[in-house]
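Of the protein chains in this complex, all but one are displayed in their positions.
Up next is chain A:
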Amino acid sequence: MKRFMNYLAVMLFIATGLTTVQAQTQEYTIDGMIFGMPEATVFTDDYDGPPVVGDYVTMLPKLAKLDYEGNRHHQVRLDTFVQEIEVAEGVRYRAWTFGGMVPGPVIHVREGDRITFTMKNRSDEMVQINEPVSELLMNGENTGGPSGLDISYEVNEEEFASPYLKQIRENNYMNTQPSIMPMPHSMDFHSGTVAKDDKWRTIAPGETIQFDWVANYPGTYIYHCGTPSVLMHTAMGQHGVVVVSPKEGYETDDRIDHEYVVVQSEYYLKKGAGDIYQYDFEAAQNINPSHVVFNGHQTILHDQPLKANAGERVRIHFSNNGPSQTSSFHVIGAIFDRVWMEGHPDNEMKGMQTVLLGASNSATVEFIVPEEGKYILIDHEFADAEKGATGTLSAGPRQ
């Protein structure tokens, strides 16, 4: 009897959970923007295929070209899972990731595009991302999925589920290794306008969430896990950016030679057991990061500098993903010819030396590379620069 009562109690919890989620409104339009997305679905399945799917999903600092006209309906998957990664020479920790790296992949869409987003919480699963998809398919039982089921789709040797998976295969600078740390997670896209208690819902390990959002506003927006402690989840690595290119473009589009994405963020790490580092909550609470980095790694933008030539125009979508600090972004030797705050084409400024960004602010900046040589990207808050927030743009001679 007691046991039956327990089951009943649990079923009631579930039923309560189902009924308290509000059904979403019908789709409607204001000022040409689309609101009222269908209700998110949460389900359990045995998916163990590619963890990152999407034609315009890339690895930092790359940005996919939008080779389509008008608007498109994107199918994007970013699974959340654990990877042990290198964030500085000799510093490795078990990161909570979207797609296997910190920050997660760059998603590129156009203003007005619709995105059907899927995320499985695979934090309780060994997920391999440093093998090409074709090999993953051939080694069926090593894919880390719990089911051992056959995978029903076909991928040929050259095809990847996303440019990101190909890029990480070619350049795995974090030397990612799969790991397990089962935790609840969620996804919060700043680029979406929806009810967070529906779309940004927390899902348990093994669950998948799927929802739609429309890129109503142009700009560069962070995404992050919103599950409490949000400080812990973001500091552990769950953040990335979506670049929403304006429908009408920026006025300099036809004069741009290079377009990159750079993300600043903080790590709060201390030596744990063995050689592995772990989250330092005391440091996180006191906003005393161990590392402040560009694109997730203390030296990556020096080891693999951005490239340009003298006389060229470089555009950088720069986002400060925090979680807690400001950034004073500057490029040594250059002046920002144009700055669009948050990446919105209406927020234009000219001739800026430094752009001040709070946590989760971004700017799209452009500068003209004056001469052959080295240009240092830097957080001009020098304590942060000396914790790693620097990078190099290496300029060749004028063509």
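Note that in this section a residue touches a chain if its C-beta (ideal position, glycine included) is under 8 Å from a C-beta of that chain, and two chains touch if they have at least 3 such contacts; residues count from 1.
Here, contacts and distances are computed from a predicted model.
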For the chain omitted from this view, which of "Cytochrome c maturation protein CcmE", "Gluconate 2-dehydrogenase subunit 3 family protein", "Carbohydrate ABC transporter permease" or "Sulfatase-modifying factor enzyme-like domain-containing protein" is its UniProt protein name?
"Sulfatase-modifying factor enzyme-like domain-containing protein"
Contact with the hidden chain (one of A:230, A:256 or A:376)
A:230
May I ask which residue of A:34, A:66 or A:204 touches the chain that does not appear here?
A:204
Against the chain that's been left off, what residues of chain A make contact? List them.
2-3, 6-7, 9-10, 13-14, 16-17, 20, 44, 46, 93-94, 124-125, 146-147, 179-184, 186, 188, 196-197, 200-207, 226-232, 236, 270, 272, 276, 278-282
